[in-house]
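Every protein chain of the complex appears in place save one, which is left out.
Here is subunit A:
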């Protein structure tokens, strides 16, 4: 039996204080944490339920034009917020490509940032996993690792980060607002996640007891609104994690790309921003050749961590196509099947 204490604080300060007890864990909607607890992957002795904290459920436009999303906003609510999805359509598309409708209705954006890898060895307490049990080894290396990392992995861990949402956030330079015992601070999402190195159990820069209170998207990200897409290739069209995904955003003036943004999902233990690909695109015309060049650049450092060399080739194709889709323009309406490769050509979908 998994015995734990359940606490429902009424303020952030109270929550942070409650987390002083070692072995505490914050609970959002529980769409990931409860599964891990049931599977014996993690067994916190104190659950601090954040879902009743006040003031963390708002989507606000700030005076400087940026948008601030409270950590308790539900995935579905954010994706369907008209002002938000107009300004950041690729983020909405990424959100709607993740999980199932039921889960999106329950899951919070703060929790999404904190979800754990879907590496099967991490989820199986009988397997060795340096992330779950530091120093125990990594059974994914040499195991079933078709889905594993091709960028930024180490000999300690080859897992990937599962979020779609964070990939689009990364492309658009989101920042994360964090509150802890020492007050509030903001961290760019590109610095939020840690690569595994020798310490794969350390996943983010969060200090003990710190809480994500909000996510901010900068005002200038809206400049990409007309040309941004999220493309996710997976083994089935819904309720599956990405083999490779890409968030692509372009600023195009007079037929020339002035600025490009590209982030990749499913390839590393963090959403992978590719500065090299972005640099390769600046000043070019939005052509297939340019996108293929960017795709090569994005995966220049990629190497297989096992039976997953195919992901490098697949990733290049995904990047080229995501960029082509972004160049073609953000669709007027959210595609019926968000982020799907099926919908890429015409925007219309055969069966819907």
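Basically, a contact is a pair of C-beta atoms (placed from the backbone, for glycine too) under 8 Å apart; a residue touches a chain by one contact, two chains touch by 3 or more; residues count from 1.
By our rule, contacts and distances are computed from a predicted model.
The chain absent from the displayed complex carries the UniProt protein name "Xanthine dehydrogenase family protein molybdopterin-binding subunit", chosen from "Lipid II isoglutaminyl synthase (glutamine-hydrolyzing) subunit MurT", "Xanthine dehydrogenase family protein molybdopterin-binding subunit", "Aspartate carbamoyltransferase regulatory subunit" or "Acetyl-coenzyme A carboxylase carboxyl transferase subunit beta".
One of A:51, A:105, A:237 or A:287 touches the chain omitted from the figure, and that residue is A:237. In the complete complex, the hidden chain is touched by one of A:30, A:57, A:180 or A:341, namely A:341. One chain of the complex is left out; on subunit A, the residues touching it are 1, 146, 233, 235-240, 310, 314, 317-318, 321, 337, 341-342, 345, 350-352.
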